[in-house]
Structures are given as C-alpha cells and as structure tokens.
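Heads up: the structure comes next, in structure tokens.
Apart from one protein chain that is not included, each protein chain of the complex appears where it belongs.
Right after this comes chain A.
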C-alpha cells in the first residue's frame, strides 16, 4: 500500500512541472503567440529559484524569485516578437539557447551547494489519514498551485469575457483589431503569464524535485511541455491528462528498469513520449473540435496597418 502511495506521489512530482509550464504556454498560444523559449524560461526559473532560496535561506523567497525570473525573461521575448515583430520561432529558439547559457553562468557558484526545499503540506489530523492523507493533504505546495492553476485557466478561457477576447485574438488578430481589441496588450500579458508559469515550473525542479542546482537541469521538460500543448489541442484538461500520463509512464519505466526487465533501457526511456503522443492523438480524433480549438493566427506576427 505504502509503495503505491509513494509511486503516486512521485508521479505527481514528475507531472507537476510539465503541467505548469504547459498550462502557461497554452495561454500564450491561445493568444496566437508561439513561444518556443519554454525550456529557457524554465531553466532561468530554476536557477533564480535556487539562488534566491540559497542566499536568503527561504525556499518561499526562492519560489517568488523563480516566478519573477521566468516573467522577466519572457518579457524579452515579448518585446522582440510583439513590439518589434520579429519571427516568433527564431526568437523563441534563441530565448532557450540564451536561457541555457545564462543560467549556467549564473549558477557556477551554486553547483554542489545544498539547497532549500519547499516543505510538504502537513495538516494535523488530515495528512496522517492512511493512503489518501498524504496524496491529498501531504504534497508540496506547487502541486496544489498546479491543479488550481489548471482549473483557473479553464475557467478564465471558457467562462470569462477576457478569456473569450484572448481566444478571439488567437483566432484572428486582424478581426480582433478591427473590433478595437488591444491585440498587442493582451499578447504581452499572455506571454508574461506564460513566462511566470515556466519560471514556476523551473522553481519546482530546483526547490522540490531535486533541491540543488545542476546545469541544464530542466533536461528537455520545456520541450515536452510545448509538445503537450499541441497534442492536447490547446485544451487545459487534456494538458493535465497528458502531463500525468507522461509522469506515470516515466515513473513506471524507471521502476521497470530498476527491476531489470529484459527490455533495452533506451526503449523503456522512450515509452513516456510514445504513450503520451498516442493517447493524446487518440483523444483528439474529432477533427471539428480540433479545428475549433486551434488558434488560427498562431505564430503570425501582428503589425496593425495605420
């Protein structure tokens, strides 16, 4: 029983950073902007979170620093692509490269230092309930943030007027502009939100997952988050499903490798990617629904003609 609980907890820990980064990017892409810099923003969040926590001794300050770092870093992308209308793909890629290099440089003195870890939730009387206590009331704070964030984004996008406006900009920025919607302002806010989420996801890595600084510790999670958004056809609950499928198969194959199952480890390591893609493609078979949810102006720079 305890083993099951432990496995479920590790799955949640593996899925949380993917979920947060992907939910942030989902909002960005729903506004019609493609930010390929998730990996870079994530790693900047990780180094910023670790550094602030290490220097102040407070993991909570680290958490705030991670969010701020991601947001500020995404602002660079926003200025380039939205105000200067640069190519979003190229700018996003360079943001990732810049983030990887910059974080390595900033983190040289942190390598090998013990970091601060965010404490798990501990509610007397509740957390000690067998089995569900630790699952529901004993996880790290970012886990709860990730679930709340997903619900909030779903509500925002599909139940609020502002969310509708954001989706309309993603569908056609020229039509939105013709209606008098401030396209660029919305996109700025969306990109910064995405950056803050990626920073938070990075903070999860260096403040919860492995409370230390290792260069390139995002290890491709930013790219997985990007893929999740597309394969989930820009719908929040599918992103959640995708992140957890990925987390589950990831943990599963680690255990399988530990048990020494006679399957090449490379094949096992590729399973999470394969399983996530297959499942998400299967649930996205409805072409009409996919068409409705794909932001039609994704990746196109917007320059209003005046």
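FYI, a residue touches a chain if its C-beta (ideal position, glycine included) is under 8 Å from a C-beta of that chain, and two chains touch if they have at least 3 such contacts; residues count from 1.
In the analysis below, contacts and distances are computed from a predicted model.
Student: If you look up the hidden chain in UniProt, what protein name do you find among "Tetratricopeptide repeat-containing protein", "ABC transporter ATP-binding protein", "Regulator of SigK" or "Cytochrome c-type biogenesis protein CcmF"?
Tutor: Its record in UniProt gives the absent chain the protein name "ABC transporter ATP-binding protein".
Student: In the complete assembly, which of A:55, A:97 or A:296 touches the absent chain?
Tutor: Of the listed residues, the one touching the omitted chain is A:296.
Student: Taking the full complex into account, find the residue in A:167, A:187, A:221 or A:238 that is in contact with the omitted chain.
Tutor: A:167
Student: Which chain A residues touch the hidden chain?
Tutor: 161, 164-165, 167-168, 171-172, 174-181, 288, 291-294, 296, 305-306
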